[in-house]
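Taken from a larger complex, these chains appear in their original positions, while the remainder are omitted.
Chain IDs A and B follow the sequence of writing; residue 1 opens each chain.
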Amino acid sequence: MKDFEFYLAPVAPTIFGRKGRAEDGVVVFGVPFDSSSSRMPGQRFAPRRIREVSVELETFSPSLGVSVEELSFYDAGDLPVVTDYVVMQELVAKVVGGLSEAGKLPVALGGDHSITLPIVAKLVEKLGKLLVVVFDAHMDLRDEWPWGVRFSHATVMRRLLEASEKISIAYYSPRAFSEEEYRYAKSSSRIHVLESVEKLKDVVGSSSPVYISLDIDSVDPAFAPGTGTPEPMGLTPREAVTALRTVIEQAGEVVGFDVVEVNPLVDCNDITSLLAAKLVMEFLFWFHSRK
Amino acid sequence: MKDFEFYLAPVAPTIFGRKGRAEDGVVVFGVPFDSSSSRMPGQRFAPRRIREVSVELETFSPSLGVSVEELSFYDAGDLPVVTDYVVMQELVAKVVGGLSEAGKLPVALGGDHSITLPIVAKLVEKLGKLLVVVFDAHMDLRDEWPWGVRFSHATVMRRLLEASEKISIAYYSPRAFSEEEYRYAKSSSRIHVLESVEKLKDVVGSSSPVYISLDIDSVDPAFAPGTGTPEPMGLTPREAVTALRTVIEQAGEVVGFDVVEVNPLVDCNDITSLLAAKLVMEFLFWFHSRK
């Protein structure tokens, strides 16, 4: 058992039905946490469900000529379900710290969006600067939400920017704003709002390293109904994949990835979990093809 | 208010979490009626559910630079659930009559499509003529449906045309016809069937005033599954919003709006109610920007 696995429990089935090898450089792990979800909890069930449905996906990529079975990754299991934000934060920091020291790239399965804070905060410690590319219908830039709560999925990007001056954020096609968030974003030189793949290419190409955080509600509710706060008029899955691939290909370095806000409790035949699994597979394929 | 109530809110989300002011000119109200729904009842639950989920939508429009909080509207609440068509008709007529006298514009949350009849029939009393723009997969022009029933959501437009010579109807992109309805529509000079936004612009631009009735089944079932009679191959939400905006911008006068046939009983994670709330928000934004 590796150090970073101390807090993780095995989950079976594993992602794409493959445990992988402990020596591989990409490590997939789950953070079944939803106690900061303001509308509809249930994201705690996502890591296990994404793995369960992932074994139904076919694994060969004709364009790359490679199968998932040949990719280099390791499924390290899940953190325990905890209900306290502080405890979750500590556990995630310990796991990501361990991965960091071991030179591994974290791929996290949320959980609500609040899990991105401890992951990125830990990663940035060892970096000079970091661009976080965010796929999300929302900006998650509130100062407090819900009433009186400072740490939640709706404030995570605000907290992230406060956590370190080294972090900047590039949003891809957000579409739902409170006035407060919109004005905050406009006024900050560390926030980019990008509406096209070309802009995305520009910003990512000139920044490095890059962390990618994908809130599944960036995709339209028709394709991803199983999420905490669905918002009409989102991306199609093809648009999401194209943009994701662009980031992976253009970034000087990719240091981590998460897929968050999948909520199996309110999904329809697991199509949201399946899409999340597919997006993880796409990440692995395109990350593999970087080399 | 008692001291101990300081932190307590009444259990009643209003639309977008805002009651509004009684003096405002746009009045939102619900008609929780589904006793004329021929396939799948449950539309009675829509007004409350649309309000509940509406508070999850972000409220700032970057393109207009305005927030919902600044718009002028008043949420007047719901009619009681009644099960008798005649009683519903009387209650709606009284409400719309009162609004009319007070110079208010009604925005109704259905209920099945039959609620449009008493609204429009009352409004037209004070008008010289009226164009009803209908977004619907269907034409609702049957003479009798189901067996022996003359007042239902499937006959509402036929009854409307009979109610007053002053009414004409413009359908935007209907896609499901009985032969009877199709021939009836073709033979009537008071019915327009419009397949493009350009045609819509033409017809609306030269008619006035305009009432807009939006059956949510005009949108494709992937985006709006929670409805009484979903029909494949409908509009995308973006297409619906574009056409809705066109009508609001082009009309000489807009005298009312309804969103009908949302059925929360058979929805998936309330995405249909969310879309309906978003369409009401779009109406309010574009109606606001007319001024």
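Here is the rule we go by: a contact is a pair of C-beta atoms (placed from the backbone, for glycine too) under 8 Å apart; a residue touches a chain by one contact, two chains touch by 3 or more.
Model, not experiment: these values are computed from the prediction.
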{"item": "Given 2 visible subunits, total identical subunits the whole complex contains", "value": "6"}
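Note that in this section only the chains that are shown with their structure count from here on.
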{"item": "Whole-Å gap separating chain A and chain B, where each centre is the average of the chain's CA atoms", "value": "38"}
{"item": "Chain B-touching residues of chain A, taken from the complex the two chains share", "value": "39-40, 138, 176-179, 181-182, 220-223, 225-227, 229-233, 263, 266-268"}
{"item": "In the complex with chain A, residue positions of chain B that touch it", "value": "56-60, 62, 67, 220, 222-223, 237-238, 241, 268-271, 274-275, 278"}
